[in-house]
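Only a single protein chain was left out; the remaining protein chains are all shown in position.
Read from first to last, the chains carry the letters A, B and C; within each, the first residue is number 1.
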Amino acid sequence: REDLAAYCLMLADDALIASQRLAGWTTKAPELEEEVALANIALDLLGQARVLLSRAGHLGAAEPFRAGPWDAQRSGAGPLPQDDEDVLTYFRDDRAFRNVTLVETDLGDFGRTIAWLLVLSSWRLALMQRLTGSGDPVLAAVAGKAVKELTYHRDYAAQWVLRLGDGTEVSHVRMQAGLDAVWPFVEELFLPHAVERRLADAGVAVDPGGLRAEVDAVLDQVLPTATLTRPERPAVGLVGGRGGRDGVHTEALGTLLALMQSLARAHPEATW
Amino acid sequence: REDLAAYCLMLADDALIASQRLAGWTTKAPELEEEVALANIALDLLGQARVLLSRAGHLGAAEPFRAGPWDAQRSGAGPLPQDDEDVLTYFRDDRAFRNVTLVETDLGDFGRTIAWLLVLSSWRLALMQRLTGSGDPVLAAVAGKAVKELTYHRDYAAQWVLRLGDGTEVSHVRMQAGLDAVWPFVEELFLPHAVERRLADAGVAVDPGGLRAEVDAVLDQVLPTATLTRPERPAVGLVGGRGGRDGVHTEALGTLLALMQSLARAHPEATW
Amino acid sequence: MTVTEDQTRDPEAALEAQFDRTVAAEGRIEPRDWMPEGYRKTLIRQIAQHAHSEIIGMQPEGNWILRAPSLRRKAILLAKVQDEAGHGLYLYSATETLGVDRSELTEKLIDSKQKYSSIFNYPTLTFADIGVIGWLVDGAAIVNQVPLCRSSYGPYARAMVRICKEESFHQRQGFELLRTLMAGTDAQRAMVQDAVDRWWWPSLMMFGPADGDSPNTQQSMAWRIKRHTNDELRQRYVDMTVPQAEALGVTLPDPELRWNDERQAHDFGDIDWDEFMQVVKGAGPCNAQRLQNRRAAHEDGQWVRDAASAYAAKQAAKEVAA
Partner (left out) sequence: MTVTEDQTRDPEAALEAQFDRTVAAEGRIEPRDWMPEGYRKTLIRQIAQHAHSEIIGMQPEGNWILRAPSLRRKAILLAKVQDEAGHGLYLYSATETLGVDRSELTEKLIDSKQKYSSIFNYPTLTFADIGVIGWLVDGAAIVNQVPLCRSSYGPYARAMVRICKEESFHQRQGFELLRTLMAGTDAQRAMVQDAVDRWWWPSLMMFGPADGDSPNTQQSMAWRIKRHTNDELRQRYVDMTVPQAEALGVTLPDPELRWNDERQAHDFGDIDWDEFMQVVKGAGPCNAQRLQNRRAAHEDGQWVRDAASAYAAKQAAKEVAA
């Protein structure tokens, strides 16, 4: 049960933080169609996150955070009145977030964003496709819906990779640079966490180690057509063997959360 | 006494928020000498802010915020243990900040930053020069120290305005663009607030309306030499007659404070 | 349609007569139909201004997406801002049927040669502003726009039908947010009243200058582009909004606002037309910021649009070659 809650948080946080990053494109996209598309993707991911956060909440994941994120001695105040999804989103500190670090990275320009989206959606699609067979019916159902959404996200990203990679000289350079910048964060996607391993053995979760072939297949198809080169850059290292799934993030997450959580934390008694 | 506290907050917040903006240049400056210089200026302004915030605190300005920034009903908790300067910095919401909006604006590139610094330091220098004659001995002392610092800030900015304005074609264009971008926020510097008027009448404060000639003199000397044109752009309007001095800010301040206050607010019981 | 002798002699006059008859009969003018140049220009200006307003209007709301205080509100807000991008798309498409394209209009916007609704030059300072924009700003927009669903120009009328439907939805969401806040903490209630205080007068300005100062209104009404004067719509908006404010428990910041039994309408105080003119002329609180953001997005996106065109051209060339 604790493992399942942790696993729901992992999948939820990936979507939640990715959605927050994408929402940062609002009013900044290169074309109105892209405003609409990026918002769509952000909304899909936000929807996935909400279901998974609620599930994690039902499994008890929100309880440790209901007293507020602060020092326990500030205990005169009652438990937070918010829904589980909001307690988990707004009153967890960064160290309790379980997302892979790829999703929290600065999206940079549109080229880097597209590279990020291609990798992220190919990986999550492969993951969700397998998760439709999960022994946990809720996860299987979430995955079923997510597969449709992620297929669109991946195709959207792939089309833009082609346009930018095989567009102008400038766009080719920028697209390749975007891919290069994203690359160090790819390896972590395939590192199984102990929770994932245990739940995969129980037929509930997906071992991400097995997803590499499917992501590679997408990249091997898209990148050469887009005249792009698969980067050869070292993966970012873990910190003492721990990465995003263990709550050890990049410096980017703290700043992202500072903004995301600021208003909710200024009014812990409030519901909205 | 209430007026004096409010006035100290105005002068403090101008320096505090400007310092925060300048500190954002850390590790991003075009040259190491500029790293050092911008940090110096940020430190000077931070120092000015701290003295003025403490003074405002002595006059009672921190009390309303000692219960924490939140809904009064979260009242089981005791008063915040921090110093006045920190209560005022970290536990006020943006609407209680009294700074002019110029200081909170995004500094953009180095050219815009330099334009901002030239205007800000010329204005604050003129203000502080007059304030050395304040009937309030604390303000007079603060001003005495600030005059030396601000003279350096203004000269630093003026030198860079010359280099960028009369440097390359690219730098000329960017310097002029920076000046243009800053210009709409200049007018507010000369609008007296009721508090300033009352205290100026009492010989304690400076009426900012009287500072225009001195700022203009600086600009009239520097801009032509730098081959730059004084912009003709409309001033930003007030909102229902209210501006930064009344706590009606631009959208930039909320985001700035979200980051600045995030850690202190996550641990309201803590001292650091 | 039979061609009369008169029409043969002056085809332009005949077309104009036909146009006038269609409009008078509440018929629809379609893109291929003949239309007077003034009608076309007026429409382009009005639709473009409306499209620009949708796009610039994304900014004040976008300011709170990353900070929305619950995931439900975040989803609602993100979807709303997305809808506005969608509205911009339909409206720019409607202008394309009149022979101008989007990029041309975008250039005019960022060069300050075309306007957008002055309301979006005010800042959003708290999350209650999001609710108040939904309630008051979308509310005013709906009052303005519902008659446009019967505009004489077909593509515009059809776009407005869809837009009005979505706007009503947004308005209800805004009102619901405010209801929630008013039922919340003291701080939340104070936030709502503060937001209402700031947005009320600008929302009245959304209907444009008083009728006496609105020279284009008569022609637009004759062409059935517009169907009511600014002051008529403003009055309708006030009458509609006052009871909503009461239901919500907020005070509208106008001491002269009261029911006039004789007129069967609300009297209200004088609008600060100086402020309105200032904002229209570019000296509002956020004009510079809004245009600068829009310009930056447009310029930053140039390489992407260029790449898309280049790619499309290459693909077309390949198809020809194949």
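Simple rule for what comes next: a contact is a pair of C-beta atoms (placed from the backbone, for glycine too) under 8 Å apart; a residue touches a chain by one contact, two chains touch by 3 or more.
Since the model is a prediction, treat every value here as computed from it, not as a measurement.
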{"item": "Contact set of the excluded chain (shown chains only)", "value": "A, B"}
{"item": "Full-complex contact with the absent chain, from B:L46, B:A96 or B:L191", "value": "B:L46"}
{"item": "Among A:L107, A:A181 or A:L223, the residue in touch with the chain that has been omitted", "value": "A:A181"}
{"item": "Sole residue of A:G78, A:P192, A:G210 or A:G254 that reaches the chain not shown, by the stated touch rule", "value": "A:G254"}
{"item": "Residues from subunit B at the interface with the omitted partner, ascending", "value": "20, 23-24, 26-36, 39-40, 42-43, 46-47, 49-50, 53, 82-83, 85-86, 89-90, 109-111, 162-164, 166-168, 170-171, 174, 259-260, 262-264, 267, 269-272"}
{"item": "Missing-partner contacts on subunit A, residue numbers", "value": "70-73, 94-95, 181, 184, 233-240, 248-251, 254, 258"}
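Definition applied: only the chains that are shown with their structure count from here on.
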{"item": "Distance from the mean Cα position of subunit C to that of subunit B, given in whole angstrom", "value": "37"}
{"item": "Separation of mean Cα positions, subunit B and subunit A [Å, integer]", "value": "38"}
{"item": "Residues of subunit A touching at least two other chains", "value": "259, 262-263, 267, 269-270"}
{"item": "Subunit C, residues touching no fewer than two other chains", "value": "67, 185, 187"}
